[in-house]
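Only one protein chain is missing from this complex, and each of the others stays in its spot.
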Amino acid sequence: MSARLSRNTIRRRVNFYEVDQAAIVHFSNFYRYMEEAEHAFWRAAGLALSDGGALGFPRVAAAFEFHAPLRFDDEFEAELLIAAIGRSSLRYTCRITRDGTPIATGTMTIVCVDVGPPMRAIPWPAAFVDRIEAAQLTA
Amino acid sequence: MSARLSRNTIRRRVNFYEVDQAAIVHFSNFYRYMEEAEHAFWRAAGLALSDGGALGFPRVAAAFEFHAPLRFDDEFEAELLIAAIGRSSLRYTCRITRDGTPIATGTMTIVCVDVGPPMRAIPWPAAFVDRIEAAQLTA
Amino acid sequence: MSARLSRNTIRRRVNFYEVDQAAIVHFSNFYRYMEEAEHAFWRAAGLALSDGGALGFPRVAAAFEFHAPLRFDDEFEAELLIAAIGRSSLRYTCRITRDGTPIATGTMTIVCVDVGPPMRAIPWPAAFVDRIEAAQLTA
Partner (left out) sequence: MSARLSRNTIRRRVNFYEVDQAAIVHFSNFYRYMEEAEHAFWRAAGLALSDGGALGFPRVAAAFEFHAPLRFDDEFEAELLIAAIGRSSLRYTCRITRDGTPIATGTMTIVCVDVGPPMRAIPWPAAFVDRIEAAQLTA
């Protein structure tokens, strides 16, 4: 039986249209990078977060602290970790780095819902929680 | 009976996140401005282009020629005109100006479809074509 | 002498291109709305946050909690308040509402810098801090 997934890393390059007139990645794009890492995580776990079916995963909170800028053409890594698994919620941590230099650290909390109507929170289906586990976080 | 609409103008300001590291509006955002003007046109005609129902209006072509740059905080106008009305298609012209200075000129062709499945082109419903007419275009 | 500004509200409509396939505003756009409210705040205070000069205002943290969805064409308000003023930093609170219904609550911390190089934090110029004051926040 395959191991449960607790973290996954994507690597990609900054696109020109993601950079603002201060010549750095506009801060709003970091939330998009975190979402790219999130979908890649679930794909690596053998699941699809958006199947167009009865399940939805709305975000209830998302935050970033910015340590250093990212510039056009920079290659960076976005590591997504499972920080905590609740009954119907999940909290991620996202670490964005460039060649090991910390760039930004994010967190995001999502909830598993039956999209309804009415939309309502439901416990994580076994198909999801059986594939993942919380990461061992170190300082 | 109210007049048919052939043109409509929106006025707005360039947002910081729409500007790239050359300190000008990234060209991809002009297509979004044209779409904003499009929805404002239909709203002014008393109709909604996106009702979440059986009708859809996919884009089949969109183009812009860029004459002069637009910068952060600039106020500009986007005028949308009906260039031609076909049986199930429609062609717009969009003129973006800043204080009368031509900034960009766009065109966009959309098709009226029954979203299906299968999706298929259908004639414009009377509710739409009865509210609009082609604009008298001048050089 | 004119009063110091502690809060300012913008009102605008959700654009089609800001909505995702769950038919709600993509969460990354709320950070852009907060930035729009930020620039409108400084404009209302008679100042420009981006003058292309020696001063810069990088973001060091930004967060949102999402209470309810916003949909295409919804009109909403984004109120920006000064939560705290530090020697070279500033913390905003942003309240996004639709007809009084809480949609999302954000916070953002920025730092005043001399863009250099090297970039370094500097005390807020008097021109800025003389025009603003922290808002009286109520629950």
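Every chain is named by a letter (A, B and C) in the order it is written, and numbering of its residues begins at 1.
Operating definition for what follows: a contact is a pair of C-beta atoms (placed from the backbone, for glycine too) under 8 Å apart; a residue touches a chain by one contact, two chains touch by 3 or more.
Because the structure is a prediction, the values reported are computed rather than measured.
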item	value
Hidden partner chain, touching residue among C:Phe72, C:Tyr92 or C:Phe128	C:Phe72
Touch with the omitted chain, as defined above, among B:Pro58, B:Gly86, B:Pro102 or B:Pro125	B:Pro58
Subunit B residues touching the omitted chain (full complex)	21-22, 24, 27-29, 31-32, 35, 50, 52, 56, 58-66, 69, 115
In subunit A, positions touching the absent partner	15-17, 23, 32, 35-36, 39, 43, 48, 50, 52, 72-73
Residues belonging to subunit C that touch the chain removed from view	16-17, 19-23, 26, 28, 72
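As a working rule, only the chains that are shown with their structure count from here on.
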item	value
From subunit A, the most remote chain by mean C-alpha position	B
Distance from the mean Cα position of subunit C to that of subunit B, given in whole angstrom	29
Centroid spacing, where centroids are CA-atom means, of subunit A and subunit C in whole angstrom	24
Length of the line joining the C-alpha centres of subunit A and subunit B, rounded to whole Å	35
Residue numbers of subunit A (touch at least two other chains)	21-22, 28
